[in-house]
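One structure, as structure tokens, below. Some questions next.
Removed: one protein chain of the complex. Kept in place: all other protein chains.
For chain A:
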């Protein structure tokens, strides 16, 4: 295949990748990009070109050793449900965007520690990226059968680098907040993971079943090769220990590699996705490894004695059989593996570089006073420049240094360097005593040991086995031989370096942590990390801080990064979350932690702390005090939860009480009004009686006619008094349910006519015209006649009282409906005030103006009417839409049409 053709394929492939990233970025909330499978496959960024090509190389050269890299993760993955979930929670609430943030925040939000972790990562990963570039370049030349070019302008890798840098810097820095999810990148990586697996399985099947005749065939043929047995047995205890350390090493790597931290933690959308990942990811690794061995030994059989690089067997085999398509597919799989690693690693490293090194040590000062737009541009640009420089650096390393090394060895060196973060990382999760001093000492010492036992020998040249330094130790001191430190001679260089560096690292981390207690901030974060589940919802509560701070000052800082709107929104959320009054001007510990969190995604934890600290005044706080507060806050959290529950309960009850009380007060008012009305009504006749009696008593020469009149008055007022008492008792009976209704079949027209007759005198007195629109047929209904007479009497006498003085007219009509019988009593008087429509039937009703008198007795009368009608299962109301006067209507159920008649 010629270069141009392959290059064209690469361009198309990259274009598809760009498109996928673009598409999923736009659909960042769709279930296509936001599911557990995308998450799980994105974790397979673990399988780089090293897995893709290197495993085959290792299997071909040294048998089963390649397996350790996959066994470690597979063994540790079941614990993800606990450990990974914990890390995800800590990172989510603290807005952590890289492993440097994670470790430095735990150890007191230390700027130096963040920078140190970043340096370690860059040291470990950049050569590893260079390795990926090398694999792209090597395989490209194998597929095109060309020699690698010394001229960087004719080297394809240069252009691939450029494209990758563009891609990563475009999709990797879309958000200023580094803790934001990058759906585009993640989906593209997940897709690449699927592709590289499929391509690898295809070549595996091709080699096993098409080139050879199944697994057995390969095994039988391979068994004839020399060294087969030696390469495929674990050589005793020492080899077993090597295995053990390599497994532990890869176990750490799956947590600590920046790209793994990025895909597993930073890009995790839902904790639940872990559930899928814990079976799917190991399954993926397993599938990837099925054909490593057949391809490796198939290659060994096919190319015996030809001295080919065993790393590239998967390309050489299809090429040997002139299968161009398959060769290109395999190449694309390897290319995918390489570029997804490069992209994710670069994004992760560049975030660390900017958030933990460049900003806190570099241009934080200039961020302090610039506008939001300017700041965001600077932050994003610093990350873009970071990505470019990392790729350029890797490219340089690839061009200058590691053209000679195998994929496997450089990958493992990276693992060992990254493993230096293990003690402080896992200590952060489970050990409260771990301190910053211990961490820093541990990492520096561990790294130094790595440097001595791995990096120096590698730099001198692994291949130059004659090197005095390696063979005899510096200055001939055998105890210091870099590959056999202190006489430890049965470990391979990688496990050897891993063992010593981690031993010293862990020991110094623990010893110093125990000997010198850390400061209060470290202890504070230790609590928040170790007990994350307790603080998950209100983690700001766990932050301890004392001093003076003003919300407005902090707000100004926030605005420089978040802008005015987002700051305002965030403040509202905070106030709602903690039920804080928005007018409060001083900031408390919770608010300071909240503000730091808001900035963390943009500029990292260390810079966030520095910026917030610059506008607040913190008081010294002692470690014992912190411990005391933590103890209290732990209790408080529990008590608070209970209190909140109780207080909600109380709130509910108090609302009920309030309502009940209101009702009571209302009833009380009504009762008072009733008593007022009643006493007034009672006193009026008594007054008249008393006045008349007094006159009769004192005045002896009163004319006879007048004397009679006064006596008559006394009689009528006494009757009135009696009627009033009857009414009150009546009402009381209805109220307490003592009143009985005796239903019988009656003719409503007759009842009304009879009632009108008894009112004749009143009607005549007021010279009122009464029209009774009788119905033609009899209307029978079931009711207590005496009671209905009472109702009609009341309504008609009211109508008489209210009708106009001149030309007064009352119209009474009956309407028979299907369900009921309606009696309407209308007068042409002044009508009812709007506000009184409902109230007139209340037993103690008084018009709004308390001193305006109602017609005598009506207050009680209508109330009684209502009770009577209600006892008949009817309704009584005053009609609202009346042009003139007032209309009262009551209904009685019509049993003539109902089924139960």
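One rule holds for everything that comes next: a contact is a pair of C-beta atoms (placed from the backbone, for glycine too) under 8 Å apart; a residue touches a chain by one contact, two chains touch by 3 or more; residues count from 1.
FYI, contacts and distances are computed from a predicted model.
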item: Missing subunit (named according to UniProt) among the choices "NADH-quinone oxidoreductase subunit H", "Branched-chain amino acid ABC transporter permease", "Peptide/nickel transport system substrate-binding protein" or "Response regulator"; value: "Response regulator"
item: Contact partner of the left-out chain, one of A:580, A:691, A:728 or A:882; value: A:691
item: Options A:710, A:734 or A:783, residue touching the unrepresented chain; value: A:710
item: Contact with the hidden chain (one of A:227, A:645 or A:676); value: A:676
item: Missing-partner contacts on chain A, residue numbers; value: 676, 679-680, 683-684, 686-692, 694-695, 698-699, 702, 706, 709-710, 713, 716-717, 849, 851-855
